[in-house]
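Mind looking over this structure? Questions follow.
Every protein chain except one is present and positioned as in the full complex.
Let's turn to subunit A:
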């Protein structure tokens, strides 16, 4: 056996001690052990009755709000598409026309492209792991099936953002999507295990790796994609351009101070972001140790000037008693809609 000299063994011990201690200390700070939430509402809030929680939300330029919702019946695992009218807080189910034989849709993430008078909606079909595209008709709340994008990379898709009639960006947050323990590690340790892809026609291109991305928005005016990273508590702005395929010409990371779980672009170019403000409570709720976890909704304006900081305004904050682990938010008129997957909270702005 190799016998280290006392001096060498002391050096080895103290160096290892310092490294392990630093890593452990950083981990404790990272999971927010000295943070808490303080409740805050922007106006009167209430849960919308008789409507299951939102899984995905998007709006067209006319302000029409589309949502995918879970059925109350957990056994059937049915998901439905609705149009939501914020003025009277009612929802109407969308009729889907066309589609191939025996085709069924279990919608997940969705995004809208408004280049035509009847906007096109891109929907992640969780039954087939394909992306189905529909043309909307807002006069009669009907969607006309148009086409399907197929690729094995769509499995584990987290969020999608339409870039054109035949192109979109999407993110996958993890490698180990189905392995619970490894997925937890990916949520906590900031290593870039997530993917950002671009799809155009039949071509699919991986353009970047990000640590646990949870949301993506393509802004055609700024020619940039905005990606939220849950593990790094940050939002990325990546300028993209088409040049032998699409490529990222510059990237900038902004600190949010909390763990973002979704992103939605408002009409003025700012983003509504849902956050986990206290990460360790979120992790405990994932393990079912506690029943609720705080929710936070931020409005984030990313400046065009790279050197300027984000402008962040808090819109809603709750300790988990009213809404727990909020993961989708959207504004419709003067309504702020927040969902945790089981119910929808409607707050008046």
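Quick note on the criterion: a contact is a pair of C-beta atoms (placed from the backbone, for glycine too) under 8 Å apart; a residue touches a chain by one contact, two chains touch by 3 or more; residues count from 1.
Heads up, the rule we're going with is that contacts and distances are computed from a predicted model.
One subunit of the complex is not drawn; among "SMP-30/Gluconolactonase/LRE-like region domain-containing protein", "tRNA-specific adenosine deaminase 2", "Origin recognition complex subunit 4" or "2-oxoisovalerate dehydrogenase subunit alpha", its UniProt record names it "SMP-30/Gluconolactonase/LRE-like region domain-containing protein". If you put the hidden chain back, the residue from A:298, A:328 or A:344 that touches it is A:298.
Seen across the whole complex, the unshown chain contacts subunit A at 10, 14, 17, 21, 25, 28-30, 32-36, 38-45, 257, 296, 298, 312-315, 317, 319, 322.
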